[in-house]
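Here the complex is missing a single protein chain, while all its other protein chains stay put.
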Amino acid sequence: MTPSNEQAIVLISCKDRRGIISAVTDFISENDGNILDLDEHVDPTERIFFMRVAWDLATFKLARKEIADIFQKKIADRYQMNWVLHFSSKTPRMAIFVSKLSHCLYDILGRFQSGEWQVEIPLIISNHEKLQEVAERYDITFRHFDITKENKVQQELRQMEILNELNIDFMVLARYMQILTGNFVQAFKNKIINIHHSFLPAFPGAKPYHSAHDRGVKIIGASSHYVTEDLDAGPIIDQDVVRISHKNDIDELIRKGKDLEKIVLSRAIYLHLQHKILVYQNRTIIFD
Amino acid sequence: MTPSNEQAIVLISCKDRRGIISAVTDFISENDGNILDLDEHVDPTERIFFMRVAWDLATFKLARKEIADIFQKKIADRYQMNWVLHFSSKTPRMAIFVSKLSHCLYDILGRFQSGEWQVEIPLIISNHEKLQEVAERYDITFRHFDITKENKVQQELRQMEILNELNIDFMVLARYMQILTGNFVQAFKNKIINIHHSFLPAFPGAKPYHSAHDRGVKIIGASSHYVTEDLDAGPIIDQDVVRISHKNDIDELIRKGKDLEKIVLSRAIYLHLQHKILVYQNRTIIFD
Amino acid sequence: MTPSNEQAIVLISCKDRRGIISAVTDFISENDGNILDLDEHVDPTERIFFMRVAWDLATFKLARKEIADIFQKKIADRYQMNWVLHFSSKTPRMAIFVSKLSHCLYDILGRFQSGEWQVEIPLIISNHEKLQEVAERYDITFRHFDITKENKVQQELRQMEILNELNIDFMVLARYMQILTGNFVQAFKNKIINIHHSFLPAFPGAKPYHSAHDRGVKIIGASSHYVTEDLDAGPIIDQDVVRISHKNDIDELIRKGKDLEKIVLSRAIYLHLQHKILVYQNRTIIFD
Partner (left out) sequence: MTPSNEQAIVLISCKDRRGIISAVTDFISENDGNILDLDEHVDPTERIFFMRVAWDLATFKLARKEIADIFQKKIADRYQMNWVLHFSSKTPRMAIFVSKLSHCLYDILGRFQSGEWQVEIPLIISNHEKLQEVAERYDITFRHFDITKENKVQQELRQMEILNELNIDFMVLARYMQILTGNFVQAFKNKIINIHHSFLPAFPGAKPYHSAHDRGVKIIGASSHYVTEDLDAGPIIDQDVVRISHKNDIDELIRKGKDLEKIVLSRAIYLHLQHKILVYQNRTIIFD
């Protein structure tokens, strides 16, 4: 759907009870909002209710700034909802973390430059200087932070400062070859998207293509996920695979894998930008 | 979701207006029904609203036989809905049409026999005698109707009689090599599922694997669809593909294609049995 | 390729040296054999040479029974080859091991019955009686071996006896829920094909669909492999995957997975029947 008007988008999770959908849709209808998209899901084991609803604000009677308060009092309190409100007019601000590999970075910048996404990219951070020239080619601020075991905590604090200064909403690790500290990760819960170059949970950690080759798998994959404190174990957003054969040596796996990585990472960024992801107990609900 | 209780399932289509979702979910909530699954879609061009909602009947206050009447008066009339009500306890009755190729038939019967589907199969119809032994192996009534240009209309009338006698709900053409007449097709609108051995709309009609080989495609496909009067042009239910190479001759395409055909046909049958398909203007809405 | 004449098929592995391909193809040409298919691969790290060559025996000057001896002396000795000779006219004899799940068994029997494969199936072995009726439906000898921790070694010896008596060439574990002993596995190296219901090496062992659901993966898979002493760690023959979503509960993963399992297992059986698999260091070379 491509409505030209501004939309409000609400993401909800709460214990499942009768009448939640009625309550939410009544709230919108009574205020003359027209629902553009509604998707709900109930986890059948845990009885948790999840919902994403988007409505047109053109005819909506409530002012943008009063929606949150009224929804909280009339609906969210009653059902003890975890919920968040987004407006489609707000353009999210994204920072990209890279090391030396450029394929994901080029893919992101190509999409950004061609207007494929509604996003701002004010900052690229790297632990190497190699990709500075790419950032400059696209006129994006590039900040180099040399990372060692000793200075990591300190450098992350400086990174957090600049992320804060530039009002960054979320971050993308585009083959960033550093493990973030728990402190950093906790500060940006479900706001750091990573691409791992394997079909998780197979081959977490370093050198997954080497492991895939050793194991003799017939298909390789890539997985985008939110970063948590456990390495490569955060909630998976998207995965995809490509068929390989005994003819493909490790270099060929790496080459084929790059195409997967950039597509799977960019799909995750798009879903995040569209506010189509809810996280619950290390799993994602994707309202696609 | 696998609820053990009986469910009611309603499929709806109508002009999109504000408040439809509220109206339907209120109807269910007010009668103490618990919604197990709800999916809706609005065609953004034509502004048509589609919905599938399933609810638990265990706590529902209305008796099964009064649901339809009350829903019609209180909800459907107001929004001029096309709608249909199913109960999960009703086991659909399916007839299979075959010619000489057995792979789809074996796949269907294996699923049937192992209890994978909730379905009854009281009848297999064929224009050849070849697969009679398969029907007998599974103790299913087999009826042979020799079809010629001259006798087709007459034979179809006889087929319709027996389909009627046996209370057949829908039919599956499991590589049935006959084109049905308009009369027959119209009598069973959206009740005849066919499998076509190509990635439609590429290669409709006869010998698609030969055409695929001639054209040098790198991927072949199969498509399941409801039968309409236009050959291989009915609403597509599911499609899938498999990669091929120059090494695969036509026999190899046929061999690889068989696996596609049986999977894609069986997926369509499953969706139909689950009442998850709505048809609108030669397209399907699949509430999957 | 679908030649009507009998073929000889040779599978070779040896240290890579110059001139091997010439030597083999000269041997065939000089004896008036026409090469129908040739595929070779060199492992670039280990410098190991692999080859599959098939030729038409119609015009071949050597008698079938002298080919092996002459090839050994003129070619194989010179290059210290591991090699094996097959004739396309020999129909392999396969035994199927099952427990209670029938979907792979039905798929195999459907293909067998419809003549899709050139194979004989003289025996079905099970640790349960449940699928005896399926074997009977297809007139195949069914042997029930109750397996406990205490009697496993003894029962396997009895199984080996009957496998031997019936001249079984290879075995298929069609969701057979028993771990074979090292003794049994060693006796049938690269002759036991298993289907594991996950995308190996992710989720080996029991209940992979439960683990996949817990981890929140977006794609599930199935893997066919030769059985070795390490559980689910033998050389992978084929793998395939299907996309899932948060909407799919464990029952739905199991249902979707069944289609994968039967297709991936049957592809492995077909490749084995075609003598298109070479095993080297726990990896397969598939001459497809």
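Note that the chains are named A, B and C in the order they appear, and that numbering of residues resets to 1 at the start of each chain.
The working rule: contacts are C-beta pairs under 8 Å (C-beta built on N, C-alpha and C of every residue); 3 or more make two chains touch, one makes a residue touch a chain.
Everything numeric here is computed off the predicted structure, so don't read it as measured data.
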Study note, to complete from the structure: By the document's definition of touch, the residue of A:Thr45, A:Thr59, A:Thr91 or A:Gln113 touching the omitted chain is A:Gln113
Review point. Of the listed residues C:Val42, C:Ile70, C:Ile140 or C:Ile250, which contacts the missing chain in the full complex?
Key: C:Val42
Check your understanding: Mind pulling the chain A residues that touch the left-out chain?
Key -> 1-2, 102-103, 106-107, 109-111, 113-114, 116, 134, 137-138, 247, 249, 251, 255, 258-259, 263, 266-267, 288
Review point. In terms of residues, what is the contact footprint of the unshown chain on chain C?
Key: 1-3, 18-19, 21-22, 25-26, 29, 32-40, 42, 44, 243
Practice item. Over the whole complex, note the residues of chain B touching the chain we left out. Key: 41, 44-45, 199-203, 215-219, 221, 235-241, 245-247, 249, 282-286, 288
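Here is the rule we go by: only the chains that are shown with their structure count from here on.
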Review point. Busiest chain-chain interface by contact pairs, anyone?
Key: A-C
Review point. In angstrom, rounded to a whole number, how far apart do the mean CA points of chain B and chain C lie?
Key: 35
Study note, to complete from the structure: Listed in rising order, chain B residues that touch 2 or more other chains are 1-2
